[in-house]
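The complex appears here minus one protein chain, its other protein chains still in place.
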Amino acid sequence: MSLLEIRSISKSFGDNRAVDDVSLTIRAGELLGLIGSNGAGKTTLVNLISGFFPADHGQLVFDGRDITRQTVNERIRAGIARSFQLVNLFDQLTVLDNIALTIFAREGKTRHLMALAATDGAVYREALDILGQFSLEAKAGMLAGAIAQGERKLLDVAVAYTLRPRLLFLDEPTSGVSSREKAPIMDIVTSIVRSQRITAVIIEHDMDVVFRYSERIVAMHQGKILAEGTPDEIRRNEQVTANLLGAQPA
Amino acid sequence: MDTLVIQILNSLFYASILFLIACGLTLVYGVMRIVNMAHGNLYAVGAYVAAWIIGLVAGWMPSAGLFLLILVGAAAAAFAGAVLEPTMLRPLYRRAEEYQLLITFGLLLILEDLLRLVWGPHPLTASALSDTLGSFTLLGATYPGYNLFVIAVGGAAAALLWALVYRTRFGVMLRATSQDMRMAAALGINVKQVYVQAFTIGCFMAGLGGAVVMPISGAVLGMGVDALILAFVVVVIGGLGSLEGALVGALIVGAVRTLGITYFAEIELAVLYLIAAVVLFVRPAGLFGRA
Partner (left out) sequence: MTSPAAPRERPLTPRKLLAAGLGLVVLLALPTVLPTFQTLQVSYGLIFGIAALGFNLLLGYTGLLSFGHSAFFGAGAYMAAFLVKYAGVTSMEAFLAAGVLAAFATAAVFGVVCVRYTRIFFSILALALSQVLWSLALKLFWVTGGTDGLRVPTPTLLAGALAPAADKTAFLVHRYYYYVLAVFVLAVAVMWVILHSPFGTALQAIRDNEVRAEFVGVQVRRYRYVAFLVSGAFTGLAGALWVPLNGLTTPDILYWPFSGKIVFMAVLGGFRTFWGPIVGAIVFNYLETWAVGFTVYWQLVLGLILVALVLAMPTGLAGTASLLAARLWRR
């Protein structure tokens, strides 16, 4: 069953065709890897789907509904969430408050001016619980800006996860993290995603990570989709190996 | 017909002064991403220094020489800028933008009172200068020659600045730094030097504006604060960082002020701000600004 249908989506910045007539179907429950060299258009595609900017042409249909013209907020309410390539957190709030704020927003409670946030025990219990799922509960009281990079990456994913999305986009969840830390991060992320039956799209540069964790892979190059298939099919695809995997260590 | 000619000339006159102030503000923002709240005070410095030096030598120097002394006012403002940028602004580049607004506001307070300290609370003038050029008759209208001189200075400044920015090597460096400071530095441009030079040029222009208008309106305490707000309206309409915007904005504001003073004097300022708000609604970055 298709969750998201991307139909001939295009986006240009001046002369640069960042995303060029891309069509793709994302199936419910799958874990999709999105690969491609720098400038291939992966992040632009995620930006288009999440609503960061509007597409020039094309259509996006999420769960049967046309979301092409919807705002970021509407898409979040519909069930699309994302993390960011360069970690985007509320650095001056505690790790716990980063999650708590997201819960408040999700529940529509951020409209309340005359209630003390700290008195809402249910929100903070859920926040602590989520932190526990991501192995971050020890850092709950620290400022988000003060924790290690790997933990920040996890927190970024945790914030997106807190929105209870049906479709989650993770933009390079292990970039900037040492190779030792990559596997633990991906293990946590994929186990949570699988157990909650969240459809996930993971943009990654690290081919080991992509091949190990994805069920299906889509390869982009210069704004277009080059190939899609299972990890084995992609590995054997000549165009992909030429354009993307050539520079990878054997 | 002659009223129309006078209205047009008055608009150009205001526009010239406004451009001189606003172009510095917008240049500094475009290159350095800094808004100098004390920019109006540098306009005042130009006025005061020019008034003072002309007052000193008026007795024995011929009028032609006095005109050149206007440049001394501009140079004084430029010098002040060259001193202020490395001492007050450079320490704050790494910090949040808010701090530069705060420090330049402090600078505004300091300069206001320094002017008072040096030259006292009473206005300085050099009205003799404004009379020297007499009046001219154009298309049936009689118009002061000095005002035409001001229009000429404004036009010349616009042309020279345009040439500097678009036709010189220094201009290339300015534009490169303004588009991408880090890249410019990586390419070997001495960004620190570009910054202080851009700031100095901006202050020179403001000082020139003050010096040139001084024979007509005098050097008065508070002129800087008044001028800044108009400069802001000009750059908001024209787009912060755009020289064309400063020119067009100055022309628009000059025209509205002229019409306003004639037809709706009480609310002319309010109309101006209203226009600024409308422009922003339609084009959030100003007419020529970058989004």
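The first chain written gets the first letter, and so on, giving A and B; residue counts start at 1 in each chain.
By definition in this document, a residue touches a chain if its C-beta (ideal position, glycine included) is under 8 Å from a C-beta of that chain, and two chains touch if they have at least 3 such contacts.
Predicted model, so just to flag it, every value in this text is computed and none were measured.
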The one residue from A:9, A:101 or A:201 touching the chain left out of view is A:101
Chain not shown: contacting residue from A:27, A:57 or A:77: A:77
Check the options A:28, A:93 or A:142 and report the residue that touches the missing chain. A:93
Where the unshown chain meets chain B, residue by residue: 29, 35, 88, 91-99, 101-103, 105-114, 116-117, 225, 229, 232-233, 236, 240, 265-267, 269-270, 273-274, 276-277, 280-281, 284
Missing-chain contacts on chain A, rising order, are 50, 72-73, 76-77, 81-82, 84, 88-93, 97, 100-102, 104-106, 109-118, 120, 159-160, 162-163
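Heads up, the rule we're going with is that only the chains that are shown with their structure count from here on.
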Centre-to-centre distance between chain B and chain A (centres being mean Cα positions), rounded to whole Å: 49
